[in-house]
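Below: one structure in structure tokens.
Every protein chain but one is kept in place in this view of the complex.
Our next item is subunit A:
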Amino acid sequence: MPDLLIELFSEEIPARMQARAAEDLKKRVTDGLVEAGLTYAGAHALSTPRRLTLALEGVLDHSPTVREERKGPKVGAPDKAIEGFLRGAGLTRDQLEERDTPKGAVYFATIEKAGRPAADIIAEVLEDTIRNFPWPKSMRWGAGSLRWVRPLHSILCILSAEDGAEVVALDIDGITSGNTTRGHRFMAPDEITVSSFEDYATKLKRAYVVLDPAEREAAIWQDATNQAFASGLEVVEDKGLLAEVAGLVEWPVVLLGSIDDEFLELPPEVLQTSMKEHQKFFSVKNPKTGRIEKFVTVANRETADNGATILAGNQKVLSARLADAKFFWENDLRTAKSEAGMSAWVDNLSNVTFHNKLGTQAARIDRIAALAREIAPVVGADADLAEQAARVAKADLSSEMVYEFPELQGLMGRYYAEAAGLPSAVANACEQHYSPLGPSDDVPTESVSVAVALADKMDTLTGFWAIDEKPTGSKDPFALRRAALGVIRLVLNNDVRVRLDSVIDAHLLRHEMAQNGDDPVATRLMQDMLTEIADHGVFGSAVRTVLDAFDGDLPKHIEQLKEQLPDVSRDLLSFFHDRLKVFLRDQGIRHDVIDACIAMDGNDDLTLLVKRARALEDFLKSEDGTNLLQGFKRANNILTQAEEKDGVEYSYGADKKFAEDDTEKALFDALATSEGAISSAIEAEDFAAAMGSMAALRAPVDAFFEAVQVNSDNEVVRRNRLNLLSQIRKVVGQVADLTRIEG
């Protein structure tokens, strides 16, 4: 069986797209072949900056012949029916076969689809693949209309067997397939003719092309670490950079270069970022001091001077870049250490718009500072420190370094806060208040950082909810899902006990005040509401208290606020719940378990909610749990049906004196015991104990259903039993809403 080799040779493919493109080529071609009946033994895909390569081993040389049998009309059926059948089958009447069936003689047709040569199928599949390739971004070139990531120059497509190779003929908008490729752009640009994958790989290596990206990566890494080791240094690992650099070269040549002494005092992160972002250099550090002293660059060719010219050029470019960075660093430090310190930067932020409906960065900082102060006691932070930290946390956005390297925001804030002599808790919060940024990012634990991080994220979320810019589908331009996950992880990791409801309500009000600050009456009313929320928790009662005490014409938008704010607040809380479900699902907690807990009071206290959910998840995994759930569902079904049928709610008045059966009496007793035990366990937030008490109900509930028919003929007994079932629902319902559990 022959092997297939495909190479699509183009101008330079963006590094970030190569790996995915090679996989897409493999998938599209192999799917297409298999669908056409052409199977193969093995496939692998490779890529360089200028080529996507696919090698298939052991491809069938023909697709198999396929026979299909169709049953037609009865013999003697009207001609029209028979002709219709013949048309559909593509046969003539003499090709039909008459067969006897229990229903009489019937025509049968056998349609045979001959197998096709592999080359024909491959040509079709490859053309279709090229024309419909899923590039993230593609383009046209010249006068043609074909799309590819960059101009496509040649297609190599051969089927090779022991007796030689044949070109699979293909012509796509004037690009005809062949059995040739080219080597390295500069070191071996001539045409190469190949006869098999082995031949291709060998000749390419001779022509200074390492075909396999993994091999290029490994070679770069090994050479870089060896060279660094020889100088007593080590390369700072960066997998993303390694993959990118391997996608920029066909013939990697590693060069170790020096950083001018005058730049060695820059913070290591600045050196690293500048070298990586602008130059795609690896940082090389001294393991003893942690200082970055050298760099590794990867060239795409060998030269007669062993890379000396290339390295000198790179060094020069780096020095120009670092001279900029040093200039920014020194200017920034001067500002930070000046009398006004970082407050000059903060003042500057009043000219910077955060979002046109949410005002300036400075206004945002004011809100965050107020909220950080409020949250501080809850997370055990000093309120003054939390406020101070919130006020300087974003100051570095005005610094020259962060203007140049936005990804250093926060980190530079820490350096500058330290230089300004601010308390270390404040300096740390500058860096950490952005965290956590993703599901696996570290979560801050220092209380001041936690307070500012929470305040920052809550301000963002409530702000975008207030102006109705919520994420939709895959669109989340302000990274609000990430912010919500950040809040969830901050709360859970630090065991923070906070009622999100009141934080949301209060902060939605603050946004409202910021946007409608012109009316003094309205502002005063909202200020009063804020005070009420701070004292009593929730918006609804705060509004009532404030408005009851208000005498005069209610400003119109306060009227609106009263109507709309509760909905917005609820919507944001349920957004948190959705994110929480996703987060906990990854930790193995079922979504219906969380739903059962969200249905309970206090669901805006996420720490409590998760405690409950974890206990419930464990309980439902136990045998008692599974059985009790069945018992509960049975009770609930019977009860619901009866309530529907009778049009009443059985919720009160079960009396042990009407109990007939022993199991019934036992259930009465068990419920009485459990009810108290569960409610005091819930009170103490001891969910394990609550689940334990619930487990104790399993046996009596099972025994009851075993022995007793609820729907008794005796109406009094029946009603009593239904009320007893309602008692089960009530007692169990203290723990969680088990009706939401599936299965």
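List of remarks:
Definition applied: a residue touches a chain if its C-beta (ideal position, glycine included) is under 8 Å from a C-beta of that chain, and two chains touch if they have at least 3 such contacts; residues count from 1.
One rule holds for everything that comes next: contacts and distances are computed from a predicted model.
Not every chain of the complex appears here, and the one that does not is recorded in UniProt as "Glycine--tRNA ligase alpha subunit", selected from "Glycosyl transferase family 2", "Transketolase", "Glycine--tRNA ligase alpha subunit" or "FtsX-like permease family protein". Checked against the full complex, the candidates A:14, A:423 or A:733 give a single residue touching the omitted chain, namely A:14. Among A:248, A:485 or A:561, only A:248 touches the chain left out of the display. Considering the full assembly, A:318 is the residue among A:6, A:29, A:82 or A:318 that touches the omitted chain. Of the options A:102, A:142 or A:520, the residue whose C-beta touches the omitted chain is A:142. Although one chain is not displayed, subunit A still touches it through residues 11-12, 14-16, 49, 137-144, 149-151, 153, 186, 248-249, 279, 297, 299-301, 303-305, 309-310, 312-314, 316-318, 320, 323, 351-353, 356.
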